[in-house]
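Removed: one protein chain of the complex. Kept in place: all other protein chains.
Coming up: chain A.
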Amino acid sequence: MTTNTMPTTKQPVGKLAGRAPGFRKHFSRNRFLYAMLVPVAIYLILFKYAPMAGEIIAFKNYRLSDGIWGSSWVGFGQFEKLFASRDFYVVLRNTLLLNLYHLVFAFPVPIILAILLNEVRAEWYKRTLQNLLYIPHFISWVALGSIVIALLSPSTGFVNSLLKAFGIEPIYFMADKFWWPVSFIVSGIWKEAGFGTILYLAAMSAIDPTLYEAAKIDGASKRRQIWHVTLPGIRSTIAILLILQVGKMMDVGFEQVYTLRNDAVTSVAEVISTFVYTRGLVNLQYSYTTALGLFQSLIALILIVSVNRIIKAMGERGLW
């Protein structure tokens, strides 16, 4: 706005004097555009910003019968209760651990897969592989979770039949505290690794082919070409996706956990989103779980803003 007014101040007074009618003219000429934004603004205020204001119930003892205004204030009481409970540390630990495992084991997979795909010469073969690898991304967690549970079933599942063929005792993958997170991460890779290659492949196709030529003339092996040309070429894509991933550290998607978890593994599988759902909506502890939700959103906000800043300081293009 200020940059807009700067040049006009330099111009003759006539323009300044005609400012108000100019605005009216601008408005009437563009009234269709402004009219379109009215419902959008109402939507944002009602369904996006009003719930943010609704977070104040984290500082109250909310009861449906009293309403938001009628409920009594408790200050930080809900947070004190939260931080004093063992449940809080369990769900926080599980949330962070599952995200950490994801970052270490799942995040690099699409990068590796994209590098392999990028080396495929035959265009039709590459295209076919890509299209097949993308499929799980479009299937819901409920269906995928159900398939995972069936495949890993100790009695009839395919994986355990295979183990049996090698003389290994059946493993209760979904009921074991070690194997459940493993199954969780692997199923996440199954769903998203293929689709995750799209952005990397796009970045790779933008790499100047003469760089590869030059590397080849210098006698660089394929491995060195990947290291010195391909990887630097997708560096900013990796950076951006890394920010987004770290920004999600406090959040494990509800649907994946909810479909894969069961009572035997609650101690490793209960995460913030499922805890808020069961305690908040099933057990009606509204204020208590809102306090947890608010804690989660604030940490997530701090995380993404600071990671964005770090990435920018490193000379990469940030998110905003």
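Here is the rule we use: a residue touches a chain if its C-beta (ideal position, glycine included) is under 8 Å from a C-beta of that chain, and two chains touch if they have at least 3 such contacts; residues count from 1.
Quick note on the criterion: contacts and distances are computed from a predicted model.
Colleague: Consult the UniProt record of the chain that does not appear here and report its protein name from "FAD-dependent oxidoreductase", "Mycofactocin radical SAM maturase", "Heme lyase CcmF/NrfE family subunit" or "Carbohydrate ABC transporter membrane protein 2 (CUT1 family)".
Modeller: "Carbohydrate ABC transporter membrane protein 2 (CUT1 family)"
Colleague: Using the document's definition of touch, tell me which of A:120, A:185, A:207 or A:310 contacts the absent chain.
Modeller: Of the candidates A:120, A:185, A:207 or A:310, A:120 is in touch with the missing chain.
Colleague: Using the touch definition from the top, which of A:100, A:168, A:182 or A:305 touches the missing chain?
Modeller: Of the candidates A:100, A:168, A:182 or A:305, A:305 is in touch with the missing chain.
Colleague: Which residue, A:149, A:185, A:242 or A:310, contacts the hidden chain when the whole complex is considered?
Modeller: A:149
Colleague: With the full complex in mind, choose from A:105, A:179 or A:258 the residue touching the hidden chain.
Modeller: A:258
Colleague: Determine and list the chain A residues touching the chain excluded from the picture.
Modeller: 1, 23, 26, 30, 32-34, 36-37, 39-41, 43-44, 46-55, 57, 62, 68, 113, 116-117, 119-121, 125, 129, 131-136, 138-143, 145-151, 153-158, 160-161, 164, 170, 172, 174-175, 190, 194-195, 198-199, 202, 221-222, 237, 240, 254-255, 258-259, 262, 264, 273, 276-277, 280-281, 286, 289-290, 293-294, 296-298, 300-301, 304-305, 317, 319-320
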